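And now, chain A:
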Amino acid sequence: MGKGMTSVTRKVLMALSGFFLLVFLLQHSTINFLSVISPDLFDSVSHFMGTNPVVQFVLQPVLAFGVVFHIGMGISLEIQNNKARPVKYAVNKPGENASWMSRNMIITGVMVLLFFLLHFIDFWFPELNTKFIKGDMTGLNEAGHFRYYEELHHQFQNGLRVGVYVLSFIFLSLHLMHGFQSAFQSVGFRHNKYTPIVKKLGNIYAVVIPAAFIFIALYHFLNA
Partner candidate 1 sequence: MNLTLKIWRQNGASDKGKLVSYKVADISEHMSFLEMLDVLNEQLVNSGEEPVAFDHDCREGICGMCSLHINGEAHGPDRGVTTCQLHMRMFKDGDTITIEPFRAKAFPVVKDLVVDRSALDRIQQAGGYISVNTSGNTQDANAIPIPKADADEAMDAATCIGCGACVASCKNASAMLFVSAKVSQYALLPQGRVEAKDRVLNMVSQMDKEGFGNCTNTGACEVECPKGISITNIARMNREYLSASIKND
Partner candidate 2 sequence: MSTLDSKTPKGPLKDKWSTYKDKIDLVNPANKRLIDVIVVGTGLAGGSASATLAELGYNVKAFCYQDSPRRAHSIAAQGGINAAKNYQGDGDSPYRLFYDTVKGGDYRSREANVYRLAEVSANIIDQCVAQGVPFAREYGGLLDNRSFGGVLVSRTFYAKGQTGQQLLLGAYSAMNRQIARGKIEMFNRHEMLDVVVVDGKARGIIARNLVTGEIERHSAHAVVIASGGYGNVYFLSTNAMGSNTTAAWKIHKKGAYFANPCYTQIHPTCIPRSGDYQSKLTLMSESLRNDGRIWVPKKMEDVHAIREGKLKPTQIAEEDRDYYLERRYPAFGNLVPRDVASRAAKERCDAGYGVNATGEAVYLDFKSAIERYGAEQAKIQGIENPSKEKIIALGEKIVEAKYGNLFQMYEKIVDENPYKTPMMIYPATHYTMGGIWVDYNLMTTIPGCYAIGEANFSDHGANRLGASALMQGLADGYFVLPYTIGDYLSDDIRTGPISTDSPEFEQAEKDVQERINFFVNNNGSKSVDYFHKRLGKVMWDKVGMARNEQGLKEAMDEIKAIREEFWKEVRVPGTAEGMNTELEKAGRVADFLELGELFAKDALHRNESCGGHFREESVELDGEQKGEAKRDDENFAYVAAWEYKGDPREAVLHKEELEFKDIELKQRSYK
């Protein structure tokens, strides 16, 4: 991916897609958190998101593209970067000069990708099946209620699944720890006064968002 682009262009695009995904994560976690506060509110917002044509046919494809691009470019960069040092060091101490998070974005990234697959099987594929294959756009279950909260709550009854989710969000957190501030650096935003603030915000974001997701999963698991 990204053939013909220079290294700086790739880096900037990686950052821009990253920014986009940061916004998406914020939105996703906020809506999900509604399930803890008010199942009804969660249901109606979910229904809106699931059926609104703008969300469905504009934002969703853009999101899909953003995700695929970010992953594809990430993997392509990793391959290229590996080639830039064909003979490795016999002794290397990368931990002396760079954080684990910054050096292992590909690992945390791939773990999050694997989680995506599970997540799609859990939620997104059934959703597509219901809406576009069965053609049921009502968002109602057999009892005539909105089905969103119920489905969510149901998925988190499986302890193994919850465990996998929790672990995945820890990987997401590690990915964000570096990714958030790195994206700013990539687009050239760096300032003696503001960069420390960006780094702090990044750390807060990287803890709060995954923690919210973990909380939601555990909340539903424990409130059987």
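How these were chosen: all candidates are chains of the complex that A comes from, given by their letters.
Keep this in mind: a residue touches a chain if its C-beta (ideal position, glycine included) is under 8 Å from a C-beta of that chain, and two chains touch if they have at least 3 such contacts; residues count from 1.
Source: prediction; values computed, not measured.
**Q** Quick check: counting C-beta contacts as defined, which of 1 or 2 touches chain A in this complex?
**A** Touching partner of chain A: 1.
**Q** Write out the stretch or stretches of chain A touching candidate 1 in their complex.
**A** So the residues of chain A in touch with candidate 1 come to 6-12, 77, 80-81, 83-94, 96-99, 102-103, 105, 178, 181-182, 185-190.
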